[in-house]
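A single structure is presented below for examination.
With one protein chain removed, the remaining protein chains of the complex are shown where they sit.
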Amino acid sequence: MIVKGTNLKKYFPIRKGIFLQTAGHVKALECVDFELNENETLGIVGESGCGKTTLGRVITRIYTPTGGTLEYITPEKKLLHLEKAVDKHQLKRFRRDFQMVFQDPFSSLDPRMTIGDILREPLDVHKIYPNQRERDEYIEYLLERVGLYPEYTARYPHEFSGGQRQRISIARALALKPRAIVCDEPTSALDVSVQSQIVNLLQELKEQEQMAYFFISHDLDLIHHVSDRIMVMYLGSVMEAGRADEVFHHTSHPYTRVLMKSIPHWDPKQRKLDKIHLEGEPPSPINPPKGCPFNTRCPEVMERCKKEMPQLQPITDNHSVACWLFDD
Amino acid sequence: MKGNTELRVRKAFFKHKLGIIGMIILILLYLMILFADFLAPYNYQSTKRDFTFSEPTKIHWRKDGEFIGPHVYGMTKSRDPVTFAVKYVKDEEKIYPIRIFVRGDTYKFWGLWETDIHLFGIGLQDDAVLYLFGGDRFGRDLFSRVLIGGRVSLTAGLIGTLIAVVIGAVVGAFSGYYGGWIDVVIQRLIEILRSFPRIPLWLALAMLLPPTWPSTTVYLGIVIVLSFIGWMGVARVIRGMVLSLREKEYILAAQVIGQSNFKIITKHLIPNTVTYLVVVSTLSIPGMILGESSISFLGLGIKEPMTSWGLLLKQAQSLSDIQAHPWLMIPGLFIILAVLSFNFVGDALRDALDPYRTVDKV
Amino acid sequence: MKKLVCLFTLVLFAVSLMAVPAVVDELLTPEQPKLGGTLTLSVTSSPQSFNFYGTLDGVAYTIAGQFLNALVEMHPVTNALQPALAESWEVSADNKEVTFYLRDVKWSDGEPFTADDVIFTFENFLLNKFAEGNSIARFTINGEVVKFEKVDDKTLKAYLPAPYGPFFTVLSHASIYPSHILKDKIDENDPGSVNELWTTDTPLNEIVGTGPFVLDQYIVDQKVTLKRNEYYWKVDRWGNQLPYFDQLEYLVVKDAQVQSAKFRSGEIDYMTIEAVDYPVLKQMELDGGPFVVYRAQPTNPTPSPIHISFNFNAKNEELAELFSLKNFRAAMEFALDRERIIEEVFNTLAVLGGVPVLPANKAFYNPAIEDLRRPFDPEKAKALLDEMGLVDKNGDGWRNLESGKTLEFVLICSTYQAYQDTAYIFSESLKAIGVKCELQVIDGSLLAQKALSGDFEACLWAFGNQPDPQLRKAIWSPGYSLYYCHFDTMNPETKEPYADLRNMYDWEKQIHYAFEIGQTAMDPRERKVQYGIWQELYAEYVPFIYVCKGMDLMGVSKTLGNFHQTADGALAYAVYTMFRK
Amino acid sequence: MSIIQVEHLKSFFKTDEGIVKAVDDVSFELRENEILALVGESGCGKSVTAQTILGLLKSPPAMIEGSIKYHGQELVGLSNKAYHKLRGKEIGMIFQEPMSAFDPLYTVGDQAAEAVAVHSKLNKPEIRDKIIAMFNKVGIPEAENRYDEYPHQMSGGMLQRMLIALTLACDPKVLIADEPTTALDVTIQAQVLNLMRDLQNEFNTSIIFITHDLGVVAELSDRIHVMYAGKIVEKADVVELFDHPKHPYTKGLLASRLKREMKGQILPFIKGTVPRAFEFPEGCRFHPRCPHAMEICKQKDPDPVAFENGHVCSCWLYLKQNKTDGVESQ
Partner (left out) sequence: MASFIIRRILIIIPMMFIVSFICFFLTELQPGDFVSQYLENPRISPEQIELIKERLGLDQPPMTRYVMWLKQIITKGDFGYSFAFKRPVIDLIWERMGWTISIALSTILFQWIVAVPLGIFSALHPYRMWDYILTFVAFIGISIPNFFFALILMYLTNSSGGLFSSQFIGAPLTWAKFYDLLQHVWLPIAVIGLSGLAGLMRVMRGNMLDMLGAPFVNSLRARGLPEKQVRKHVIKNALNPMISIAGMELPNIFSGTVITAIVLNLPTMGPFFYTALLNHDQYLVMTFLMFIAFITQIGNLLADILLAVLDPRIRMS
């Protein structure tokens, strides 16, 4: 195990008025549990506003969690608690092991830095390869590793296409030889024809570098393709979690089922859109409904759902669901 | 969105004709003050009793219809017995040709080496001067004084803006990046300071400068006073930019690789606002130049023997002066020219950079 | 505008029993008048108050001069002392008791003027140390204050502690306030409350006076209007009740050039002119403009001739020692190019102007000083400096002090343009003889603060001027408010001003004695001798180097009558005798 | 019977980087009561085509050539005034970002009423009733109250429905939908797509549906035109296209789809990247990425080849070998 989150919460204060008083909270994460193992891909799937991006940023400690615990186990099997203000060195250590690839390839690279500078920055921060020649060689190696040419070091990001930039992003994440990478919708801004290239690269790296991924996406098919285990999120909470195959083949939660059905099928002969019935829109995370967050739209809603929040409970060894339908 | 901002700005800027004209004028003006000692035919402080309020010297080219090159005639000062007005009578017998690289008052070029070579002039003569813009009440050469005065006016705006921009950028960046209480406090403070009217605040601040300071220190003081007000606008703009940049993923990326906040601000945030800073600076320099001239005009700014365009214009304060010695208004034209050029350049830059106009109203 | 006086004429100390009729003389009314109309003048700012004892504002003084009178007054042209609210007076043989017989005058609200008003005014204003514009110093002789006593409604006695030559002169500045209006408004327990009487928000019908006009309307920052006082006590030669104008307006015009514009367009009837503006305005007159520009020998009291002074107790001891040497100051005088200053700063419209007493002041001027003045001669200045060992030792073009430091000092002057220009020309001349003089132009009030606290090296300044040297006690007497060049001569132990003779140079002592005698002398000839000694010592030892004094320049609308220049060059006019042609 | 006939349409722009041939010689027709999908990746010119039809491109800087006929009426070069009668009333349009398609300062109802008022002679209460009815039809709860709310108070899905309602309230014959669901979540997308399908059936509107998402296309459209770099490379019936893609680009797109059974395997992909608008390559614009690229592809643009069932494809593979039934993938 590399990292484990228990009961993680993240609330964003809504500031209003002249002195920006807190006027409420956006409850982006509500009691999320997860763990990520070595050389494993944990897929997080859900629609916009479900908290998946927030979760990714809490895990990388861009955000400090509002509640819950976040534990990190170092390669030396030491346990670090990351949920609160942490020792600078520990955090740095953690950062080195835990990297991130972002969604938008056009904003994830500083437009004023050359590719060389961008790849050099993490090395400088962590004082890896202080020898300049070694460092330059390493940077060239990284570029080749992600399928780019070493002579790109002197160029600026704007000279590259989206797919190439995403490769640079990956190279930057790889530079510190991390144990895990959080991929926040790494392909959603890319053209369809390029998306596969990036997915293939990530898969390849996983095998060759023994990488673990925390893979965030709204695309169920993509999540299924890359993940070992997945978590389905809705309104800050985990609805369903488990082994990818398990979840896909024995979809249990009503939300996951609706989600599955909503994906347009690439077969004009099997049109299915008119068969789904999901009314309404997700409620606001500022005022989440009482009980199960999905109760306002759930086709199988019961009285109990409106009062009590179901907990994530295992229905098989590798599969848990948070739904009163499965409360035995 | 694609494409390097600077490149795009540069390209778009050069389409802006007024901007280019402004840029050329500015370059000429700054070259002018850089070589002011050399370009000025006289030392700006040297007084000539016999040429007080002498009108701009007429340059003649022909003598008795015959071309003999540019020259001026000797002048004799006399006073009207009734009105006591000074009159100058030219003496066509005395001809002083205008030459280039002529010897005149000595000066230290850039404070480095002493020389007495001036680009053009008629040399030091007792009964003739080459005063292109006329003389002032001590018979000093207004042309030379405008050149030297430009040093104060043009650099005060520039340095003031520089200071303002540095302070504004740093404060704005910290305010925007850290957010929270730091931001609230800074924003309220800026709002408070901005609710003071600009010129009265300038005056009140200018009054703070101990009048016993030597002119060079007063100059610095004025620059600081000017920048004291300028930084707030910059800070607001930069804060706004940083607020949006902060959400950019490359800032998050820098956090993730463990970069320190300070370095994120200095290495990523501020450099990415540089183009905006240039525009903001260009747009705030005119205000500063006008501010300096206003303060000096009221006598609270630069003082003799130093001089600035505002101070020179102070001489043209009275209607009788304007009537009798209209050339004293020439420094005003230079103020207009410089400010206009900065405005053109600034506007062109803004147009080029910012189709969405976040840097309006600094 | 109240015409202040500069000439001092003989004090009438003989018994004068004849009642003088309040008829103004031919000098002021050469032309037969037309009645009515409005006279428009200007002031440079709004009055800070209408109570000129409660403020030091010059505008308040100007306006108060139109609606108030003193017991005696000076003739606006000749400066001869003449009766005003006091119709006559008699002086006792020992010169220590004066009995005033008051004129039958009515306040502008119709109430009679009585001795109570005089007592009231002295008690609450002139001799009230809490009144900001009081005159205690002027009514103090040898440390004791003049006392006033009412005999009856129309008779009044003044008791002087000692004979006091300038008594009537100081009295002519003591305007009398109406007791019947103000008595009840004074807070008995707070003598400082008199400053808050007659502020600018007072209803104007509560401000009454005996002067030719009375306040009518005040439009903030725009205009003060006065109307004719029906009860004014002066008549003209033809028996007309004065003044001629129905209305007198003061436009508030802050900016000199706006004032000039308004004068040119005929909105303002007359104004004083700066020397730099003279040629243009004169030319306009010659071109048929609607006004006449006059040029007269300087008699205007303020400012006095510009002077340059050196601090004998400068913080830099080497400089202090140098400054206290007569030869050094003489060298500075030789280096002062007065002619150039008159030419360039004043358009030649200035005179050399003696030492503090102007040549026009025939009562006290000592012509001997003309020969003592050191004319511009840089060679002599150089020679004197060389002689003192102040030579250029290191060849950098500047003379050096004994210690090897450059001979340099800071000259402070105020922002007033003529002063700045004068200082500039002086520093230029010094540069030519190898003396470094750095200019520091500062605000007038700050200059005063620095100078009067002894925090300066050299200073260019001008005081007000007064017809009687006695009134300048503050300047020449150590310890008094304007004495500022030699602080050693003030006794630090006594709180009351007191001269410390121990640290005085001989010539300073002589000046001190001359004034001591002059103050109590009643014989004008004796006083002239004493003050003559003072002038000569000043000219010889130059504690102040006097520069020059601008001429009186005045622009007057051609439509004004009874404004003329007398044969001897003085400008003759008074607000209450002018009229619109 | 075609409603819109586009022939040899060109929309070029002059920019600092050079002339952008955003739409280059595009011909197609929209038939009555059909949903025609224009599919392509970013920068392929599909949106520009739509805007050109509606005359929303300013000229200059746009240079437009060719012909667009609406019911036989030529639209290229039509005056702005004449266009006012056409837009909304005859051809409606929905946009990708519903939020930015509304003026933030007016209520949605007012904006809808304004649009309807331009095209009909109804009085105010009638218009209001019509719009509320329309709102109800697109499934907006509490339509009465929603009428007086502002755009920022609504979610994206809701606004998109309203935009559809607003557009259909003017009874257009043709609807151009420019990526109307791209900004929406899948569940909402499903709702909106369903809605569009239903409305199309009800109102008999012809729709030009612009998208990059082949899944959406498969669900909704009748015919598909695939665009690449300013050109239409393939036209076919929806079933035909998914079953028998002919152009290498179409094939690549279809192949890069994630299929469940391929989990963990290396995905097929098209090499290289989509060219930028100002640097389209010479010849066939797809040739640098094409696995079958030949010498001729680099030099000459292929002409369209017609196959059976109205299937058309522009590729040298078919021109050269002159086969009529196409080539199976190798």
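So that you can tell them apart, the chains are marked A, B, C and D in the order they are listed, and the count of residues begins at 1 in each.
Going forward, contacts are C-beta pairs under 8 Å (C-beta built on N, C-alpha and C of every residue); 3 or more make two chains touch, one makes a residue touch a chain.
Every value quoted in this text rests on a predicted model; they were computed, and no experiment measured them.
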item	value
Touch with the omitted chain, as defined above, among C:G133, C:P298, C:G518 or C:G532	C:G133
Hidden partner chain, touching residue among C:I119, C:A261 or C:L352	C:A261
Sole residue of B:L124, B:L203, B:L243 or B:V274 that reaches the chain not shown, by the stated touch rule	B:L203
Absent chain, residues of chain D that touch it	51, 54, 56, 80-81, 84-89, 92-93, 95, 97, 100-107, 114-115, 118-119, 150, 152-153, 163, 166-167, 170
Missing-partner contacts on chain C, residue numbers	40, 45-46, 48-49, 54-57, 129-130, 132-137, 192, 195-196, 199-201, 217, 219-223, 225, 249, 251-255, 258, 261-262, 265, 267, 443-449, 452, 463-464, 466, 471-472, 474-475, 480-482, 497
Sites on chain B contacted by the missing partner chain, in the whole complex	18, 188-189, 191-201, 203-205, 207-208, 210-211, 286, 290, 293-294, 297-298, 310, 313, 316-317, 319, 322-323, 329, 332, 335-336, 339-340, 343-344, 347, 355-357, 360-361
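FYI, only the chains that are shown with their structure count from here on.
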item	value
Chain whose Cα centroid lies nearest the overall Cα centroid	B
Top-ranked pair of chains - ranking by C-beta pairs in contact	A-D
Mean-CA-position distance for chain C and chain A (Å)	88
Computed distance of Cα centres, chain D from chain C, in Å	93
Numbers and ranges of chain D residues touching at least 2 other chains	276
Chain A-touching residues of chain D, taken from the complex the two chains share	41-42, 141, 155, 157-158, 185-191, 193-194, 197, 212-216, 218-221, 238-239, 242, 252-254, 256-260, 262-264, 266-271, 273-274, 276, 289
Residue numbers on chain C that touch chain B, as the complex places them	256-257, 260-261, 264, 276-283, 286, 340, 343-345, 347-349, 412, 415, 420-421, 424-425, 428, 438-443, 446, 450
Touching residues on chain A, where the partner in the complex is chain D	47-48, 161-164, 191-197, 199-200, 203-204, 218-222, 224-225, 244-245, 248, 258-259, 261-269, 271-274, 276, 278, 280-282
